[in-house]
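First, the structure itself, so that you have it in front of you.
Removed from the display is one protein chain of the complex; every other protein chain stays in position.
All chains are identified by letter, namely A and B, in their written order; residue positions are counted from 1 within each chain.
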Amino acid sequence: MIHSPYIRKPASVSSVMLTVLLALIPGIAMYVWQVGAGILVNLLIATIVAVAAEALVLKLRGRPVLLGIGDLSAVVTAWLIVLCFPPIVPWWITVIAVLVAIIAVKHLYGGLGQNPFNPAMVAYCAMIVAYPSLMSQWPPAGGLDFQTQLGLILGGMRDIDAVTAATALDAMRTGLRTGAGTIDAVMTQPTFGTLGGRGYEWIALGYLVGGLILLFRRTITWHMPVAFIVGLASTACLFWLFNPAQFASPLFHLASGGAMLAAFFIVTDPVSGATTPRGKLIFAAGIGILAYLIRAFGAFPEGIAFAVLLMNMCVPLIDMKTQPPVFGQRSRKLP
Amino acid sequence: MSARLFSFHGGVKPEHHKNESAGSPIRPAPLPTRLIVPLRHNTRAVAVCRVEPGQTVLKGERIGDAEGVLGTAVHAPASGTVVEIREHPMAHPSGLATTCVVIEPDGEERWVPHQPYDHLASDRQSTLNYLRDSGIVGMGGAAFPSHVKLGAGSGIETLVLNGAECEPWITCDDRLMRERAVTIIDGAIILFELIGARRILVGIEDNKPEAIAAMRAAAADCKAPIEVVAVPTRYPAGGEKQLIRVLTGIEIPHGKLGGEYGVQCFNVGTAHAVHRAIRHGEPLLSRVVTLTGNAAQPGNYEVLIGTPIADLLPLMQPKPGTDRYLLGGPMMGFALPDLSVPIVKGSNCIIAASQALFPEPEPELACIRCGECARACPADLQPFELYWYSRSRNFGKAQEYHLFDCIECGCCAFVCPSHIPLVDYYRFAKTEIWARERENTAASQARDRFEFRNYRIEREKAEKAARLAAKAAETKAKLAKTGEPVAIEKGGDDKPAVSSDDPKKALIAAALARAKQQKAEVEARNTTDLPPETAAEIAEIDARRKSLDLSSKATSTASSTPNQASPPSVESKLPQANDAADSTGTAVHVNEERK
Partner (left out) sequence: MMTALLIMAGIAVVLGAALGYASIRFKVEGDPLVEKIDAILPQTQCGQCGYPGCKPYAQAIANGEADINQCPPGGEEGIRHLADLLGREFKPLSEEHGVEKPKSVALIDEQTCIGCTLCIQACPVDAIVGAAKQMHTVVEPLCTGCELCIAPCPVDCITMEPVQETVETWKWKYPVIKIKEEA
């Protein structure tokens, strides 16, 4: 027996996920243009592995397989993993990362909607802890042709120093810590562009465009991206004003690393994030602040993934403490 | 003049589908062959039947009296004969039966004598009683008695008239406002005078321009401070609390009536019914019902209360493909479990449903906590949290997250991308919680009564022991008088409790003996002249009883309170010797004593 409401809005999980995938296209296009088509190979590998892993686990759990794959959530996870990783990581790192995300982080906790942690971020953290050097080899923008990238991804050819460069964040850290000089001195290195990493700035712009599409389509609300950007930028701004020679500008922090990808695609993951309006602000701002602190003072150049996981842990508490007042609780009469 | 409008959180905008039936004027539905008038008009109250089968009734004659705080009277919608009084399925999702008076109309439409009621010349309470006895209830769907609403609260500033009609498909209020704006406004003025409000706000969704124009024209002709306000079309703007919020900015919390906040809200249909009752002396006998959906002739009909829905269906000529009928709108209505169900005062719309118009929901997926439902919820709840707790039967938590503030409007399920039937979970949890509360109340009552019974048994035992002791002492005393010195040494303990020369005790002893004898006789009489099988049966039962007796004695000793000095019985009756007679009527007096 079906009960009311008898009418429903034509919305579905798969359409939400499809929108997210489409919104990632501008960023990926920028990636291909600026860095090379190697990323596409990893995307392909990740997608296949994710769908296969999802199907396998669903089968083992006795759940409807086609329905589970059809929601496209596994593909979104796979793409986010690849986009966080250096585009030339060997294929087996991608495979392990996707398996960790889909099997351990998502399905061991009960499948779609049940995971307390962001699967892509757990995969990233696991890989960067397990393979720190492989995970730090980023190709310079426009520096490698597709053949070389393919070789690196599939063949395991590792003539690291010859072909890769440190990322902007990495270079900044190393530069400042080794006492190579001030920000301005470091920024003259070829790795850097106008704001962030040369070429990578354009990719960040692509993510920004995709994020605006998501906002426009009402797939995400403004709360999380705004709070994350404000959290990251204001913390950066505080240190930068305090000592502009030793701390990079807020703009640099926003344009480099995964900040833009995180702001619109990672922080906004509804499953592992806070859900109340105020909770979303606290959650995303917390990630922004923690991400900056890890970038500036931690052991790893990029801190967003760790920040996301730390804030994921706080989600139940945040949600509990930020329950919005229900109808009639606010006040008797609003002006 | 134009009031500032407020907004409520959430809401959805489903396709409104009003055009199907909005164009057709209200027509009277033909008199059915049988009227099935339920004595119950909502889940809360049942009227007391005052007719018998075979009795002739006139149109408008009262057939059921109001009982209880929330009761209202029930009337014969047409003249005719009461055929029977029986259980019949009611307009409720459960399809459960309720007592109905079945009337066979004679088609003569002979009215019971009636005349207008002058509410200005009567005091408020008698007017409210008059409305109750005219069977006036809210026509918006919940059928809440209007006299109760009118009686609650004082110092009402605003009377809100609800003509929003936010549910898709339904147009009965729309048509009523277009065609009978003057009577609605008159009814509103009567209500306005009854509660002594300062202004009347009529809220109508802005997708009904004709109704707004008609109501404005009617309002312009009268002196009362009436304002007809077009409110933005957004479901559920017609929810009572949502409309009050939109028009006045006042938010009435769950469990409170508008009266406490200086607002009172009535449906336009209710105002119309009040007009008929006061100005014409006619009780509530009919209502406008929209017949629409997958039908060739959708329209609005004036339908007598008690008309079986099956009789109405031919009027709209359902098209092929109709697989069920919905009562109410598609957001909050329900599929009729039985088409013989009669129209009641709260039934506003019947929709012929087909797979094309109302397709099966897609399979339910896992909740991804996307928060769409929270954005759509007009009660500012977190529906996905409620879903989570209701689904896992964690009812305490569900209540912490304000489950009972949910108005079951269906917005959350409407927007859910995982196609979860969210409202079903809330309805399940709500009725489950109510059932548990009932069980808990019953259990604690049973516990109290059981404990008191044990206490009573102990007390009676103690009293009996005291009596026996007294009797023994008396006998000893008598013996002592006759010159037997031995007894004095023996019964030393009992002495202080008994004054030696109490004539009462002798009487008691005599009564005891008599009663014992009687008991023996009664038992003997019971078992004489019986066929051998029965005698054997009785013997068996006796044996069973004995074993029970033993165990119950074991019980009382086990749980005995050593409080021998328990207060003497308040009744202080003469001791009842017969064990059986002892517990006579205890079920009644026991509780009185406890108070």
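The working rule: a contact is a pair of C-beta atoms (placed from the backbone, for glycine too) under 8 Å apart; a residue touches a chain by one contact, two chains touch by 3 or more.
Because the structure is a prediction, the values reported are computed rather than measured.
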Touch with the omitted chain, as defined above, among B:50, B:216, B:279 or B:427: B:427
Which of B:13, B:280, B:438 or B:514 contacts the chain that the document leaves out: B:438
Candidate in contact with the missing chain, chosen from B:74, B:90, B:289 or B:349: B:90
Touching residues on chain B - with respect to the absent chain: 40, 43, 90, 92-94, 96, 98, 363-364, 421, 424-425, 427-428, 430-432, 435, 438-439, 442-447, 449-454, 522, 526, 538, 541, 544-545, 548, 551-552, 554-555, 558-559, 578-581, 583-588, 590
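As a working rule, only the chains that are shown with their structure count from here on.
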Separation of chain A from chain B, taking each centre as the mean of its C-alpha atoms, in whole Å: 55
Touching residues on chain B, where the partner in the complex is chain A: 6, 8-9, 12, 14-15, 93, 168, 241, 245, 248-254, 256, 261, 326, 328, 330-335, 353, 358, 360-363, 365-372, 374-375, 378-382, 384-385, 401-402, 405, 410, 413-419, 421, 423-424, 427
Chain B-facing residues of chain A, complex: 1-9, 11-13, 15-16, 64, 67, 71, 73, 111-114, 221, 270-271, 273, 275-276, 319, 323-335
